[in-house]
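A single protein chain has been removed from this complex, and every other one stays in its place.
Moving on to chain A:
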Amino acid sequence: MNTNTPSKEHLEYISKIKHKNMLITITRILILVIFIAQWELTARLNIVDPFLVSQPSRIFKTFIKLMQEGNLIRHTYVTCIETIIGFTLGTIIGTLIAIILWLSDFTNKVLEPYLVVLNALPKIALGPILIFWIGNGQPAIIIIALTISLIVTIISVLTGFNNVDEDMIKLVKTFGANKYQILKYVVLPSSFPTIVSTLKINVGLSWVGVIVGEFLVAKEGLGFLIVFGGQVAQLDMVMLSIIILSIVAYIMYAIVNRIEQKLIK
């Protein structure tokens, strides 16, 4: 119990855990290094065809070239912004719709089967229609990202609302609370963790939406680079875009994760 002078057993325990964690990190890095090294090597030795699978050094060269042309940052920025707008809108609008459905049981019951169908539908299928309606541009991409995250948000936030402790609602009713006060004082704050974790799911879904949207219409963005690179048979560009995509997607996920931990504390 004394935290100033930890016992020998405790120190041993800590060093054991540290040792194990270090081993895990080293192994992780090693896997990556070995993978890149064998990729480069097999491509140089022509064991695999570098035209088909590209190769790390060529990807790096493409990276330098595109950076010098000054377009790469622009493409990455465009895709990130579209994703952020998509999942923020999806979360906000989805939560608002969930609130409306919670307030009116009748509306909720009426719309239930439609929600289920919309949830089951692969939203990507709506892509061409949305482009036809909204036009060939960024708004269409954002709307595609939005439709993908919207229904999931509505359903999971509403489930969160309905799982709120009945006794808490009863309690504020004995204080004379009306439905809006129940929402404000009980339902929203106690579903807050659910809403934040939906945000996390939505980040992933919005990336899917944005990339597919860019495949269909874009003139810029990482999704555009991937399609363009494929069309002009420049697999280095495709690979580079995928690597950048996975890095920025990871960063964005990590940020949302951090926000979640901060908020839920």
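Definition applied: a contact is a pair of C-beta atoms (placed from the backbone, for glycine too) under 8 Å apart; a residue touches a chain by one contact, two chains touch by 3 or more; residues count from 1.
To be clear about the criterion, contacts and distances are computed from a predicted model.
K.L.:
One chain is missing here; what is its name in UniProt, given the choices "Hydroxymethylpyrimidine ABC transporter, ATPase component", "Peptide/nickel transport system permease protein", "NADH-quinone oxidoreductase subunit N" or "Inner-membrane translocator"?
P.N.:
Result for the unshown chain: "Hydroxymethylpyrimidine ABC transporter, ATPase component".
K.L.:
Could you tell me which of A:81, A:115 or A:177 touches the chain that is not displayed?
P.N.:
Touches the omitted chain: A:177.
K.L.:
Hey, which of A:42, A:57 or A:190 is the one touching the hidden chain?
P.N.:
A:190
K.L.:
Which residue numbers on chain A touch the omitted chain?
P.N.:
Looking at chain A, the ones touching the missing chain are residues 165, 167-168, 170-177, 181, 185-186, 189-190, 192.
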